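The complex appears here without one of its protein chains, the remainder shown in place.
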Amino acid sequence: MSDAGDNLRRLTGLYRMMARIRAFEETALAAHKAGEIPGPLHVSIGQEAVAAGICGNLRIDDRLTSNHRGHGHAIAKGADPRRMMLELFGRAGGYCRGKGGSMHIADFSVGMLGANGVVAGGIPIAVGAAQGLKMQQSDAIVTCMFGDGAVNRGPFLEGLNWAVLYKLPVLFVCEDNGVAAFTRADTVTAGPGVIDRAKALGVAAISIDGNNALAVDDAAQVAVTAVRRGEGPHLLHVRTYRITGHTSTDAAAWRPAEEVEEARARDPIARLGAVLAERGVEPSELGRMIDDARAEMAAARGEANAAAWPEPAVAFEDVQDTGAVAWSKSH
Amino acid sequence: MSDAGDNLRRLTGLYRMMARIRAFEETALAAHKAGEIPGPLHVSIGQEAVAAGICGNLRIDDRLTSNHRGHGHAIAKGADPRRMMLELFGRAGGYCRGKGGSMHIADFSVGMLGANGVVAGGIPIAVGAAQGLKMQQSDAIVTCMFGDGAVNRGPFLEGLNWAVLYKLPVLFVCEDNGVAAFTRADTVTAGPGVIDRAKALGVAAISIDGNNALAVDDAAQVAVTAVRRGEGPHLLHVRTYRITGHTSTDAAAWRPAEEVEEARARDPIARLGAVLAERGVEPSELGRMIDDARAEMAAARGEANAAAWPEPAVAFEDVQDTGAVAWSKSH
Amino acid sequence: MVEVTLIEASRRAVLQEMRVDSRVWVLGEDVARGGLWGQYQDFLAEFGEQRVVSTPISEATIMGAGLGSALVGMRPVIEMRIFDFVMCAMDELVNQIAKVRYMFGGQAKPAVVVRMPHGMWRNSAAQHSQMLEAWFAHLPGVIVVTPATPADAAGLLVQAIRSDDPVLFFDPKDLFWVTGEIAEPIEPIPFGVARKVTAGDAATVVTWSAAVPVATKAAELLATEGIKVDLLDLRTIWPWDQAAVIASVKKTGRLLVVHEAVEVAGFGAEVVARVVDQVGTTNLKAARRLAAPRVPVPFAPPLEAQLRLSPEKVVNAVKGLLAA
Partner (left out) sequence: MVEVTLIEASRRAVLQEMRVDSRVWVLGEDVARGGLWGQYQDFLAEFGEQRVVSTPISEATIMGAGLGSALVGMRPVIEMRIFDFVMCAMDELVNQIAKVRYMFGGQAKPAVVVRMPHGMWRNSAAQHSQMLEAWFAHLPGVIVVTPATPADAAGLLVQAIRSDDPVLFFDPKDLFWVTGEIAEPIEPIPFGVARKVTAGDAATVVTWSAAVPVATKAAELLATEGIKVDLLDLRTIWPWDQAAVIASVKKTGRLLVVHEAVEVAGFGAEVVARVVDQVGTTNLKAARRLAAPRVPVPFAPPLEAQLRLSPEKVVNAVKGLLAA
């Protein structure tokens, strides 16, 4: 086992991060159901070990591209949940000044180059960012998060091929939660799966249990080190489960109740909690971390509800420098 | 060895078809250089065994999609070289009434659903045609021809995945001539190659020597039978060599002369000629087939040069039924 | 007649055609589960998985496979889920579907319907709100349908499925749950025939898609002030009912085109340019457009509202036109 596995402080940090992501998602979900958040909302409840386990191994100057289900990725990369919540609420203080919302959160200051509303949309961007970093002789790397639904879109093939050709520092992470919207991903994915697809494109790839934070952390550490060392792209296939529906308004009632129950029993937070308890962490301390996380996110929600909306003029800013229309004046 | 290998008549037919394709290409190339043919022209000299060997195993109601280097495919599928030549020359009697040219030849009456000016553009069309045939409970199959440059475009992944999912009657043929325009395809293709890519998507795939007409014929016969039997898509990776440049105006001077010489020594027509000679076919008969082919194509060229251009009004026809503009009248 | 939502009207239209024509099939993500909008609810049970095909997230191939099937005689309804994803399938749409018939000299019959729910809807932000219908009016080879009512969605969809031309069908997301009456069976509505919503001499207002109810409300408000306008819902922007618009403008002398899409190089420009060309400037007092600024669609409600039309904006634009 790696240092990570032995380092209680590290594990506690992982636990805290997962608790914060869970709390963020639960809070956002509740707020959306209460009508406080506009637009579509995709939460990652049950998948927290992926975001926390991967991003815990990244430096702040490493870059990340994410997808429509990216809150956890952003928080784990170091984004501020307060400003994320403000963005979800469409408020002026949000990361995108209220112009992006849940599916377009970015925090360039921590290397988070953006969620994406288009499945597989982040893949070409990630390889290009890595190519740029390589030209700059940086040793920063790029992590590219996508779902199991994304492996049937063309950019998956193109991007992996590209990363191998130019030996780019990219860590591809296929977050396999078993579903793509309302369809089981395996029913629309032919052949032996993502690992074979990656290998056929020359990308080193392994599968891991994504509900086991330690396993994710370990695998990520190994892969990140290899990628940073210049060994070319790697792919991690991380198997997990989407506990809730596709969007906040989807009950996902078509799934057998037992399946969801069984997945709940493999809850990544509870599992890491059990490991920590075994290593002597008091249950009360675990509980406190969870309470703190909930309090943090509740405060973020409260702040967001009270926060100012963007000024109307913001709608006309940051379109482009040349040729942007001062609309109210000219029209 | 299959029936094909033993059947002298079949082999002679293969030889004649290859000679006709070669003669068509050489004639077209000369005509293009003489300024008789407008637009870009991509010929397949040296690759004739692929077209002849594959398409010789297809029925007339089987469908075919092709690419920008598709003259051979069309002739082998049963298209009339006269009407093809007329199309290359942009004449009224051409397959597309002069509206398509070399890159858009189609002959739906023999199942040739069109060449394509977009690399990999034929792949999604082929799988859809196969899906349609399957719905119609036809036992016709679809053959989809593309180059080694096409395997790095997204539709390659999407189309193969799709064909496996719905278990469609598609024979994918990757015609690997080593180059994509002015770039060696292997320098931009990562990983172990097309066979592994296909298998990773669940497609049965084998590699064959595409300059050996017998090998192509044999492999095609096996694959076509399997596909027609409902065993799902298959892929043939057919290794060959593009003797001339990318287009008629490209000398491909960057290739070492020895490489081209060595390829010429593996000329598929001469090789099959040697087999036929061994089996007792007179050299004069082989020579006659070549002469006949040349005469056929010279006649086609002569006819095309003398043929009528399309009437100007043809430019406005076959746009669409509703909403087509009778331009001269309304504008 | 039966009162249904627009999305249900569209469901019944496809259902009706699939029952009578076994060549019609549906492909797209999640369609076997009823589709993202419920527009294929219960289709799987009735037609089976060969004709109701849930696909991978492979837009390029959804589009291209639809075309391929048409080339062997099928009539696919290609479901794109949300318009913006069509950007992943543009080669198949623009270079293949729109051109095969022409390029092949008439041999191909690309009888496809591409359904593309478009427009702003509940703060979906920049990648899920686009309205680019004008692009396709500029693209030879396709028909562009932009309905605004349940009856029109149903009738135009029936016409689309029966059409041998490729039809780009812009389902108006924002109007999916608006209700209205439809006839049963659903009769096809010909392309290129505008619907006169209100009649009047003060000005001609031309519109389509989600802008129609906004403009209708505006016409009602104007009527209470005694200002009566000819309000025309084009219903299809290619072909479009030039005759009806030109006749109206000849009568009123004033034209306002109202659309939800960006104004710059939007289809409103074509309407204005064509009217100026055909009516001349002597009898034309003013021709203007009311549409969105050249800005991506922002997320926050108060920002999105900056881009949206409103009856008040239309009323003001008409009054400005009358003052010209």
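A, B and C label the chains in the order they appear, each numbered from 1.
Rule of thumb we're sticking to: contacts are C-beta pairs under 8 Å (C-beta built on N, C-alpha and C of every residue); 3 or more make two chains touch, one makes a residue touch a chain.
All values derive from a computational prediction rather than experimental measurement.
A.B. asks: Looking at the whole complex, which visible chains does the left-out chain touch?
C.D. replies: Per the contact definition above, the missing chain touches A, B, C.
A.B. asks: With respect to the chain omitted from the figure, which of C:141, C:155 or C:192 is a touching residue?
C.D. replies: C:141
A.B. asks: Check the options B:44, B:65 or B:152 and report the residue that touches the missing chain.
C.D. replies: B:152
A.B. asks: Please identify which residue in B:96, B:173, B:194 or B:208 touches the non-displayed chain.
C.D. replies: The single option touching the absent chain is B:96.
A.B. asks: Out of C:286, C:305 or C:322, which is the one that touches the chain we can't see?
C.D. replies: C:286
A.B. asks: Quick one: which of A:38, A:56, A:72 or A:100 touches the chain that's been left out?
C.D. replies: A:100
A.B. asks: Among C:186, C:262 or C:314, which residue is in contact with the omitted chain in the full complex?
C.D. replies: Final answer for the missing-chain contact: C:262.
A.B. asks: I need the residue numbers on chain A that touch the omitted chain, in ascending order.
C.D. replies: 63, 65, 94-100, 104, 106-108, 113-114, 116-118, 121, 123-136, 142, 154-155, 158-159, 161-162, 165-166, 317-323
A.B. asks: Name every residue on chain B in touch with the hidden partner chain.
C.D. replies: Those residues of chain B that touch the unshown chain are 38-40, 90-91, 96, 98-101, 103-104, 116-120, 149-150, 152-154, 180-183, 187-189, 254, 309-310, 312, 314-316, 319, 324-325, 327, 331.
A.B. asks: Taking the full complex into account, what residues of chain C touch the chain not shown?
C.D. replies: Missing-chain contacts on chain C: residues 84-85, 87-88, 90-91, 93-95, 98-99, 102-103, 125-127, 130, 132, 134-135, 137-141, 238, 261-262, 264-270, 272-274, 276-277, 280-282, 284-289, 294-296, 298, 324.
Assume only the chains that are shown with their structure count from here on.
A.B. asks: Where the centre means the average of the CA atoms, what chain is farthest from chain B?
C.D. replies: Of all the other chains, the one whose centre lies farthest from chain B is A.
A.B. asks: Could you work out how far the Cα centre of chain A sits from that of chain C, in whole Å?
C.D. replies: 36
A.B. asks: What is the distance in Å between the mean C-alpha positions of chain B and chain C?
C.D. replies: Roughly 40 Å separates the two chain centres.
A.B. asks: Need the CA-centroid distance for the pair chain A / chain B, whole Å please.
C.D. replies: That gives a centre separation of 45 Å.
A.B. asks: For chain C, which residues are shared contacts with two or more other chains?
C.D. replies: 55-56, 58, 60
A.B. asks: Could you say which residues in chain B touch two or more other chains, in rising order?
C.D. replies: 154-155, 158, 161-162, 165
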